[in-house]
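The full complex has more chains than appear here; those shown keep their coordinates.
Labels for the chains are A and B, by order of writing; each one numbers its residues from 1.
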Amino acid sequence: MKTLLRWKGSTYRLIWKEFLIYMVVYLTISLIYDFVLDDDSKKGFEDIAAYCSTYTSALPIILLLGFFTSTSMQRWFSLVTSMPGTSKVIANFVMSIKENQKEGHQIVHQYARWVLLGWALTFRLICKPLKRVFPDLLSLENAGLLQSHERLQLEICPASNQPLVVLQWKLTLLKFCNRNGIFMDISDYGRNQDLLMSFKKSCGDTIKFAAKNIPFALIQAVTITVYSFGLASLMARQLTDKHTPTSFIIKYFPVLNTFQYFLYYLWLKFGRLAAYPFGDDENDIDIKRLFQAHIEGAVRWLSLYSSPGSTEQLVSMS
Amino acid sequence: MKTLLRWKGSTYRLIWKEFLIYMVVYLTISLIYDFVLDDDSKKGFEDIAAYCSTYTSALPIILLLGFFTSTSMQRWFSLVTSMPGTSKVIANFVMSIKENQKEGHQIVHQYARWVLLGWALTFRLICKPLKRVFPDLLSLENAGLLQSHERLQLEICPASNQPLVVLQWKLTLLKFCNRNGIFMDISDYGRNQDLLMSFKKSCGDTIKFAAKNIPFALIQAVTITVYSFGLASLMARQLTDKHTPTSFIIKYFPVLNTFQYFLYYLWLKFGRLAAYPFGDDENDIDIKRLFQAHIEGAVRWLSLYSSPGSTEQLVSMS
């Protein structure tokens, strides 16, 4: 029961505007039929209404939407669990650097910054809200994610290659650490490479998700179908001269028409949502907040580098 | 045959209340029609009943429910096999600590406690029954999962970050163990990191499952559809003046209407169950009992640290 009445994030909130418009148009048509048209026009109107009824019942919209929406939902679920995360890459790097190195703090900090930078450059390509936050590389520099000499290097690349350039920097840093022997163990060199490469693969899959998803033309076709159903259902009604309760209900409370149309409209909405989940919509993935969480996480993992005191304290106090 | 008659966990038990209400309302309407209404009202009643019949047959509910429920069930199955477990993390840590270390018991115990704490903090975020058991951090402290100085550190974080703070402690402890050379082998340092990170990923996926699941508005839309079908099916009947057996059955034993409605109602119930499986319902996952099992498991794996005697006994006796 509570499910039916909740307003926040609800069906009602999603459709109330469209619902009002739909009702106004429907009732206007009904009033025109009752009070404006003469008998001949009524005849023609009834014919067209009958044709629209045929139309609405002949389109197998529910099957179309069922296959469309369940396909895009499955894809969306797989995206949600495979989005690139920065925690593992950063934490493992921090854990694998020897303590008390001369440039340790600097290296660790730079690596974390580059991982975040790679994440941001990737999602700028596909997520409009993040693109608005970071419209150019200068904004990333102002946010402290990029240094000016790095920016110069990035600016000569097309945007789609920038994450790869940053990856190259990170790999170079790994080589540097290995050459100078500041990894705890030789195997850390390979392990960090693997993690970076998984991170790259995740980023690449996310871009592919946005670029090679359900074809736009298919989404458009389904959208046209649902909207044309909506238009036809505004006219679709079985009219008779007799003034029975049913005819009154049909004319002024189009329960069935409204219900069907908004059910289809909602399914369509969720299918499209799943096909492009990086927008501004309430149900979309909030990339901006997510990025904030990744930054906070990076700060947390960086603090792992030099907190020997607190651990011993934790252990000894327990 | 046994399948049909079982009561425990059965369909009957799930719906008997709704069934009684439905039958009472249906029969009341039938009685009103037969004994209260005059002929004119009967005419209007019959019209509305016919309209409701159209309504119930026009809504393609079964397809809607089919796609909805099979999508959420698939998601539920994938959740069930990917829920975070504590055994692997704890047992591997215990097995990788050198025996006869000064603080060995203390370290091992603390690590196991923190893993359980991370699990509990994660599921508190998404599972209401567990949230009721541990309404605040103090209750976790009373349960022995948290120490008071740790609680102070956690209290300054928002609830959603607390599992990450505990993860940070665990990573710090791994560093401590590595620095003091109490791992059996250098590779144990990396292996335990990997296990912790998988544990974190599992916890994160579970939270995502609860947060970024089938959109609420879609569940609401399906729910409204099924309930509106139920309401319409209370009125939907083909009435005739003739007193044939069929008309009697239709009026007083609404087999078909009832059957359809409760079939849809059940499917809806399972779809919603799969969409939020952490509640109090009989078919939900019992997180409280699961947590108890994880605690028992932790005690078991802890006993691995110092039982050389019993093994040799086992081996020698065989």
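By definition in this document, a contact is a pair of C-beta atoms (placed from the backbone, for glycine too) under 8 Å apart; a residue touches a chain by one contact, two chains touch by 3 or more.
Because the structure is a prediction, the values reported are computed rather than measured.
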Oligomeric state of the whole complex, in copies, if 2 are shown: 5
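Note that only the chains that are shown with their structure count from here on.
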Fitting chain A to chain B on CA atoms, where both chains share a sequence, rotation angle to nearest 5 degrees: 70
CA centroid of chain A to CA centroid of chain B, Å: 25
Chain A partner contacts - residues on chain B that touch it in the complex: 43-44, 47-48, 50-51, 54-55, 58-60, 63-64, 66-67, 70-71, 74-75, 78, 103, 106-107, 109-110, 147, 149-150, 161, 164-165, 168-169, 171-176, 178-179, 186-187, 189-190, 193, 197, 200-201, 204-205, 208, 212, 214-221, 223-225, 227-228, 272
Contacting residues of chain A [partner chain B, same complex]: 3-4, 6, 9-11, 13-14, 57, 62-63, 66, 69-70, 73-74, 77, 80-81, 85, 87-88, 91-92, 95-96, 99, 184-185, 187-188, 191, 244-246, 249-250, 255-256, 259-260, 262-263, 266-267, 270, 273, 283, 285, 296-297, 300-301, 303-304, 307-308, 310-312, 314-315, 317-318
